[in-house]
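Removed from the display is one protein chain of the complex; every other protein chain stays in position.
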Amino acid sequence: MFEDILKNVQEKTPLVHCITNYVTVNDVANILLACGGSPIMADDEKDAVEITAICDALVINIGTLNERTIATMLKTGKRANELSHPAVLDPVGAGASSLRTDTTFKLLQEVQFAVIRGNISEIKTVAKGSGTTKGVDADERDAVTEKNLDEVISFAKELSGKTNSIIVITGAIDIVTDSNKVYLIRNGHEMMSKISGTGCMLTAVIAAYCAANPENHLDAAAAAVCAMGLAGEIAYDKLVKADGGTSSYRTYLIDAMSKLNEKDFEGGAKIEIR
Amino acid sequence: MFEDILKNVQEKTPLVHCITNYVTVNDVANILLACGGSPIMADDEKDAVEITAICDALVINIGTLNERTIATMLKTGKRANELSHPAVLDPVGAGASSLRTDTTFKLLQEVQFAVIRGNISEIKTVAKGSGTTKGVDADERDAVTEKNLDEVISFAKELSGKTNSIIVITGAIDIVTDSNKVYLIRNGHEMMSKISGTGCMLTAVIAAYCAANPENHLDAAAAAVCAMGLAGEIAYDKLVKADGGTSSYRTYLIDAMSKLNEKDFEGGAKIEIR
Partner (left out) sequence: MFEDILKNVQEKTPLVHCITNYVTVNDVANILLACGGSPIMADDEKDAVEITAICDALVINIGTLNERTIATMLKTGKRANELSHPAVLDPVGAGASSLRTDTTFKLLQEVQFAVIRGNISEIKTVAKGSGTTKGVDADERDAVTEKNLDEVISFAKELSGKTNSIIVITGAIDIVTDSNKVYLIRNGHEMMSKISGTGCMLTAVIAAYCAANPENHLDAAAAAVCAMGLAGEIAYDKLVKADGGTSSYRTYLIDAMSKLNEKDFEGGAKIEIR
């Protein structure tokens, strides 16, 4: 169902401007290339506001934020809005410190995001102004299960209405929703949580997919989440054969994204629409 | 002998806050996950002091330091002390520039470190206030050999007494000591010096091991050094079979850490206690 979306990314090679943390920035750059996009990183205000104008989308990822880059995020986000470029927010660790939480709120006030992606703890912080985020991983108490799924879906739809952003909550079950329609995606593999950066990478892939599919950001975001999950599954199959560990898994994950095609979607997508 | 230490890390998943250089930060994040811990990076004063409070240990690594991050290191180190979190110092390149040497001294004055890890040149700088550090690698003239080993051990023990920190000197022979008991570890492989970041990675693993074993930091640090050395040996075996180069070696090293178990310790640890 996402064949055209994939094709658009590969044909248009969207240029994605990332203001992102220095922990996973290299993975973000390489997965953008792997998925059919092209990355550019710029985080100085004087540079970034201009750079974003030659790009097709903007990623704001608040991991390793500082006062200088926060100012850049705000100005560049506004500029992306003026240019109607999709802006995607990754509120890494929102809830874990006041600076991260406050910055998330400020960004939400001043920038209109096309998509907000986080784990359930981060998204709860986005919604409530308080959270129980344990570092950059979701708190176990927040875990999305089949049992509380309906509740979380209602929460995500409501938040989407409030923010006018597509909400993406990733975990064992991924939720992609606007205020009306929700995609539940059950692709992926638990090994993805054993390497740094899968969340950051996915956020950037969402931005590339949205940039190449301006008419339908919801489907684009869902396709990106599904693509990342499929890549995670393909990588795991390879890992088992190679008897490798976590670092090999990271390599295979980006490899899989670089080779992903329509048939992978047809054969492997585990998507439910509600 | 280190089975319980390893088990504690894997069961407790210690969250390690790293203020570390941007060269090897991704490797540090991934080896922390691989060894059973969890990483979070935050280097802005407003963020880091709060983030460290939700963590179990702190790494201060002075590679790519700057005025902003130095201030953060000092404040965050003090906060970690207040919270009784083990703080581990990696004085990357101490002796190579006044800023690095002075920052090391300032950190030692204001923060109580559980462990200080460096190559012999860096540790000599820590001790003497002057060094012959050649960049970030140890100076050949400083090399620890079987011949000068007793002398270096005495020096390390004395430094441990003076700083009240466990001293870890890594090289062909690794030394882990407090003022009384010394572990000599002869694991590892020379290929480890052909990739960037093995020292930084080890420092972070030490922090995870100490956090999960609060009663016995000396054994925890020795176990971490041994674990890294074993991973280096396992990685080399794999490299030979795969006919790979240095970048494959890095992958195999982190892979090996992610799969390390009690049996590897039993069969491979080369530890002498003095």
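First chain written, first letter: the chains are A and B, and each begins at residue 1.
The working rule: contacts are C-beta pairs under 8 Å (C-beta built on N, C-alpha and C of every residue); 3 or more make two chains touch, one makes a residue touch a chain.
Predicted model, so just to flag it, every value in this text is computed and none were measured.
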> Of the residues A:67, A:102, A:158 or A:255, which one touches the chain left out of the display?
Replying inline: A:255
> Given the contact definition stated above, which residue among B:10, B:246 or B:261 touches the chain not shown here?
Replying inline: B:246
> Pick from A:9, A:29, A:167 or A:239: which residue touches the chain that isn't shown?
Replying inline: A:29
>> Even though one chain is hidden, which residues of chain B still touch it in the full complex?
In response: 21-24, 26-27, 63-67, 93, 96-100, 134-137, 194-197, 244-248, 250-251
>> By the contact criterion defined above, which parts of chain A meet the unshown chain? Give residue numbers in ascending order.
In response: 15, 22, 25-26, 29-30, 33-34, 38-44, 46-47, 50-51, 54-55, 68, 250-259
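Following the convention adopted for this analysis, only the chains that are shown with their structure count from here on.
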> What rotation angle superposes the Cα atoms of chain A onto chain B, in degrees to the nearest 5?
Replying inline: 120
